[in-house]
Every structure is written in structure tokens, then in C-alpha cells.
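Structure incoming, see below.
Left out: one protein chain. Kept in place: all the others.
== chain A ==
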């Protein structure tokens, strides 16, 4: 540091800012410039429609059932899938935490997350198709007598969201449950509590706040479903999700103002649910559950 910057440096240093602190600036500026600014720009752009007053885009969206219907179609997918994934994750995590070779299972489960929705959709197109292994197996066992339709409809997208979503919620839940001090459960067991009672009276209350956060992350992710809804679903019909409508506005009609408005509506719905869940979370116990490191 040069001598001329000394006095200023000292006053900043009093407030805890020195040369090292400034290292945070490039990254922070980058996020402000390319995340915060585009969001604000998009918000302002959405109030400057191609035609009509400043609310023109929003009026257009909410007066067209084909457009506002996408909110419901997306919720109809995202909400049940997220709840199912969490409901499955908790019992599985409760069993897996005692498992010795946990790493093999977690590695297999991290595969669908890593491969991404596009590959999962392509795999499911083969696997769930009328000639796919699943339908063949079900016919072989005599459970059905003709192939059931699992692709290009609601269920195709639903299954793909379980395949990518369950590992995500499970790994989060597992890290949460593993963080609970085993002494708490041992104490309850000594006092005669059965596994069921230990779960409902000790583990569950401790993980509810974490589950709320997991729900938010998983829901926001499922609500923005895009490639699998197009590839595995019926993008003109029952899986016309809101992100597809936004992408259409941007790349087929080249109406960036309208597309931004749809993206903002998407964000409002997502943040609305997150806000609701986090408010409800405040009603539960929110403190340390582990010994030392949480």
C-alpha cells in the first residue's frame, strides 16, 4: 500500500475494512451487475409493454386463461411432487443414517442431479415408453395387459421431477438428521421411548425448521421445471408450465417485455410460497440440535 492512502486506510480500518476485505468487491460487484441489475431491469421492462399502459403485460397475462392457467398447471406439478419427495426423504434418511456403506448409496443418488433434467428426460423417454423396460416388466408380471401411457403427459413430468427431486431433498434431509446429537435419542430410549415415539417427539420437532427450508428449495426448483416439461410432457396441454410460456414469449414472439413480466410473475409465486413456509417455520423450535457443530 502506498503512503498516500494511509489516512483513509486508517479510518476504514477502524470500521473493520482493510485491503483483505476489499477482495470481496470483484465478486460482489459481479453479482450486483449480472444478477441484481438484470432483475431490476427486467422488473422495469415488464412495466413498459409493447402496447397498453404500464400494467399492460400483467393485464394481458391475467386476462388470458391460456396464460394465467400456466400458474395452476405448474403448481399442480410442483406442489405434490415436492411434498411427496419430502415425505419419502424423511423415513429413508432415518434408516440410511445408520448404514455403514452410506457413500455408495449417496453417490448413486447424486447421479440424476449431476446428469441434469435433459438427460433424465431422454432416459425416461426410453425407459417409460410403450416399448420400455418398465411397461414390459409390468406386463410380464401380469399387473397390466397393455402398456400404460407414461410419457408426453402429466405423469412423465411428475416422474422426472421425482427422479431429480428426491435425491436432492434426501441428501439435504440426511445431512440434517445426521447432525442431530445421538445422545438425545439414546436418553429417550433409556426412558423407554419406542422408535416411533422417538421419531415423533424428538427427531421430527428438531428437523421441521430444516424441512421447511428444504421444501422451499425443492419447491422453487420444481416450480421452474422446464426441459422435462417440454420433452416428457405435453407442452401445449396439461404440462404447459409457466417457464415454457415465458421462453415462448421471449424466443418465439421476441417480446422481451412480456417475457420479463412472466418471469416476474414466476418469481412472485415462488417467493410467495417461500415467504409463507418460512413464516410458518417461525412457529417451531429453532435452535441447536447437535453437539457443538450444527
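Just a few scattered comments:
Keep this in mind: contacts are C-beta pairs under 8 Å (C-beta built on N, C-alpha and C of every residue); 3 or more make two chains touch, one makes a residue touch a chain; residues count from 1.
Simple rule for what comes next: contacts and distances are computed from a predicted model.
For the chain that does not appear here, its UniProt entry gives the protein name "Spermidine/putrescine ABC transporter permease", which is one of "UxaA family hydrolase", "Methionine import ATP-binding protein MetN", "Spermidine/putrescine ABC transporter permease" or "Sigma-E factor negative regulatory protein RseB". The missing chain, though absent from the display, is touched by one residue of A:67, A:161 or A:259; that residue is A:259.
Among A:59, A:88, A:138 or A:184, the one in contact with the hidden chain is A:88. Mapped onto chain A, the interface with the missing chain covers residues 15-28, 30-32, 34-39, 41-43, 45, 88, 91-92, 94-96, 103, 105-127, 131-134, 136, 163, 166, 168, 171-172, 174-175, 178, 194-196, 209-210, 213-214, 217, 220-221, 223-224, 226-227, 230-231, 243, 246-247, 250, 256, 259-260, 262-263, 266-267, 270.
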